Structures are given as C-alpha cells and as structure tokens.
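This is the structure I want to talk about, given as structure tokens.
Certain chains of the assembly are absent from this excerpt, and the rest are unmoved.
The chains carry the letters A and B, assigned in the order they are written, with residues numbered from 1 in each.
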Amino acid sequence: MLELRLVQGSLLKKVLESIKDLVNDANFDCSATGFSLQAMDSSHVALVALLLRSEGFEHYRCDRNISMGMNLGNMSKMLKCAGNDDIITIKADDGSDTVTFMFESPTQDKIADFEMKLMDIDSEHLGIPEAEYQAIVRMPSAEFARICRDLASIGDTVVISVTKEGVKFSTRGDIGTANIVLRQNTTVDKPEEATIIEMTEPVSLTFALRYMNSFTKATPLSSTVTISLSTELPVVIEYKIAEMGYIRYYLAPKIEEDEDEHETKPQV
Amino acid sequence: MLELRLVQGSLLKKVLESIKDLVNDANFDCSATGFSLQAMDSSHVALVALLLRSEGFEHYRCDRNISMGMNLGNMSKMLKCAGNDDIITIKADDGSDTVTFMFESPTQDKIADFEMKLMDIDSEHLGIPEAEYQAIVRMPSAEFARICRDLASIGDTVVISVTKEGVKFSTRGDIGTANIVLRQNTTVDKPEEATIIEMTEPVSLTFALRYMNSFTKATPLSSTVTISLSTELPVVIEYKIAEMGYIRYYLAPKIEEDEDEHETKPQV
C-alpha cells in the first residue's frame, strides 16, 4: 500500500514538466526515505535524478520499497488536470498494475481520480559518487535559463568558464560569436539574485546547449540554480525543491577537439 | 427595414465565437420578439439555439419578420473588427441582399461600416418541445469548461452521472481512466460559484467530448451553465445571456452499447 499526500500539488506538476521532454518512460522509486527517480534521457547522454523526501509530504505511507514504471507523457497529461492549488495524492495498492492520482480542490468541492497503467521498465540504478568540484556557481535560475536560450539562437554549444571574478558563457555559430559574463555579486538586496562562485581552480568546459535548454525546464521549481563543474566530470545542474529535495541533471562535457555533434556519456 | 442597436457590442462578438466552430452557415431570424438563430451543426448531430430578446437592444426596429442567411465565419471576421467597447448596429434594407454591421466607438470618433452579402440557406425550424428533465445541474461555467477540456486529454466521451450528492464526469482512454466529482454546494460566498442539483431521479448519460468542448466556447457569455439531463432526451447545455436571452446546445446521448463514433440524432 502506497499513499503519498502532497499539499502543494503544483510542485509535482512542475517536476513532471522538468523531466518529460528529456525522458519518455521511467521508474519512480518509493521507499521510506522518499519518492525518487533516476533516468537517462532517450539518447543516453544526460542523466536526471529527482528526490522528494518523505518529510515533505503531509502524509507518507510506503509499506515496502516499490518501483513504478510510468510513461511521463501520460503522467504529465493527467497532472495537467490538477488545479494549481489542488492537493495531490499518489496511491497504489500492493501488486496492482495501476497508480491513482487524486486531486482535491482546496474547498474539497471537487475531487478527481485519475488512474494510469504502470509499465515494466528495465533500468539499472547508477551509483553517483560524491565528488569534489573545481568550481560551483550559484546564480538566479531565470538568468541561467535566459542565457542558455539566448546563446542557442547563435550556436549549438556553450563554453562555461569560471574564474574568481565571474562566470562566462560563450558560443560561436554561423552568424557570429557571443560572450556573456556574469560578475560574482553577493551584495544584492534579495539573496536569490546573488551570483556566488566557490572555486579551487579555474575551469572551462563545453556543453551541448540543446540539453541545457532541456534542463532549464526546471526553472519554475527554484529561484536559484547551482552549477558544479570539474574537468573530467559531468556537470551537475541542480534545482532545489523547497523543503523536499532536488532535481539534478548530469551532462558530460564535450571534448574540445570534438567538432561534430558526438557526445561522451556521463562518467558517473 | 431592420435596425438593431446593441450598446454592449462585445456580447454579439462572444455569441459568434460560441457558434462559428459548430455551424458554417445559418439563418438569423428577426421578428418583433427578438433576434434568434436555430441551426444543426455540419454533421447534423448537435443543435444550437440562440435568442437575443428585443428588449435587450437599445433600439430595435424590425418592420416585418425576416430571415437572413449568413456565413458565420465571415460574420465573425467582421465582428472581430469591432472594439470591445463599441456599440454595434445591425442594419438591412427591405429586399436587400446585404446586411451592414456598424461599429461606433464610445467617443463616436471612429465609425465603421461592414457590409456582408446574405446567402440563401435552406433550413427547417425544429419545434423544441418543453420537457421535464430528471436532473438539472447549475454550475460555474469555467469549471464545466475546465472539466471537459481535461477529460478530452484522456478519452473521447464523458459519462455524466447525477445523484443528490453531486455530479460525476468520467472518461476512459488508452492511457487510463478519470473521474471528477463535484459536490452539491449551495453555501458559497458568490452565488455564481455554487453547484446546485435539482433532480427527480438519478441519471447517467454518455456524450461525445468533442461536442462538449465546442459548446464551452460560450463560457465568456455567462459565469454559470445549466445542464439538463433525461434518459431518452438530448442534453441541454444552456448559457444565459444577461438580460437578453440565452444560447442553448442540444446533444443526443450516445447509446452505451455503442462503442464506435456513431451518434444518434437529437430527438427534438
């Protein structure tokens, strides 16, 4: 028996919008600690990891560990039927091949039950080792999304270069080149508008903008984003989900000599 | 000579938007009592009936009964050229094969005349008998529109079931099932937010969502909608037009055994 009641149901709607363009089908794993997902994108280049901790739910009952395979497109269709102020409850009976999403309006005058078939999905859970990063940038998530969108109108890849002074995003395309520099800035009125850089040594890495622009679908989940960079490691783009957990995207850097669209797989 | 002056011209714009996707060509009937229309949709499954009573017009002159055949798409194109605060006057000379829509801005600084050719349209006026309904549901029109839109993302038909406790909208599709229950609720702050059920016996009927979603184009005309249901009768979806009349849609229920897209014609 599984029953997870999330008062701020809009969170789950936003989570789905952050994943569904990247991953078609995935297993949601439910255990005493929380509701989580780990999946490669369909071209096996990027990895997404989601955690919603059990403490963040108003009610969290999960009698035994369970892995539920869902089609994220269909799940998103159902969650779009929830109002933004609705309470969402995820329910599944033991051994059942369906999951039920229940949406309650704040006044309790409207109750909806959406039942979806589960799928069998092969997946291996990758252990992601803790790593030390050469540079960690925390910046406003909307600014990061804007930069990735802007650069994609010029080129296909972005070079992210971090120094103590700031972080530079660069691209090059048929019509010209672009460089956008954000200065480190910790003295802002609102903490979420700060750009904060922690680094042990300068780093400069190249990534496919197509993936970056897929990751920034998570922007509504958090006002800030954290970008962790190290040579030889996949970049981690993390959006914290208030008081519940996070969504993290991993993407391997492109090798500089590599001029074509080939990507290396993440080394996690 | 026909001259109908409507101060709240935006009403007529909204009326056209409520009909034009359902019906291509139709006769508008003008008499001493009002300006009305009755038409089947192009697949002859649904019926729409409109009434704008003469008292609702600032000036209403209709020397003799007249039936004016109009292409609703073209009429909509012209009405879209009226500002939302414009006064609209419909004018036609006796025996003329054209109708003129005049739009006056509130300041009278801008006056537009749009002249459209009339068409000869064969149509028989169906007498719609007064009927007793087993259940009548009044609910917020925006909520009804939202439910029809949401269910259409899951399935093709909706089962509307009414009991004393509430009204249930259900569907079933390839990706799963959905049930949305609205409780009867008469104790709300704003009367237009109430869900009110009058019934003599429980009723459960199945309808094509495609038509329902066409009917809900009338949502901007009224904050509430009334759904009248009886076994063996077409459902009536009514939107009142403030102080002027109504727009009503009739749709025959689908026979339950009937698994394909075949619809029965309304028995009016």
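The rule is simple: a contact is a pair of C-beta atoms (placed from the backbone, for glycine too) under 8 Å apart; a residue touches a chain by one contact, two chains touch by 3 or more.
Keep in mind that this is a model prediction, so the values were computed, not measured.
Count of copies in the whole complex in this file: 3, from one repeated sequence with 2 chains shown in place.
Keep this in mind: only the chains that are shown with their structure count from here on.
Listing the residues of chain A that touch chain B in their complex gives 71, 74, 77-78, 80-81, 98, 107-117. Those residues of chain B that touch chain A in the shared complex are 143, 150-151, 153-154, 175-183, 185, 195.
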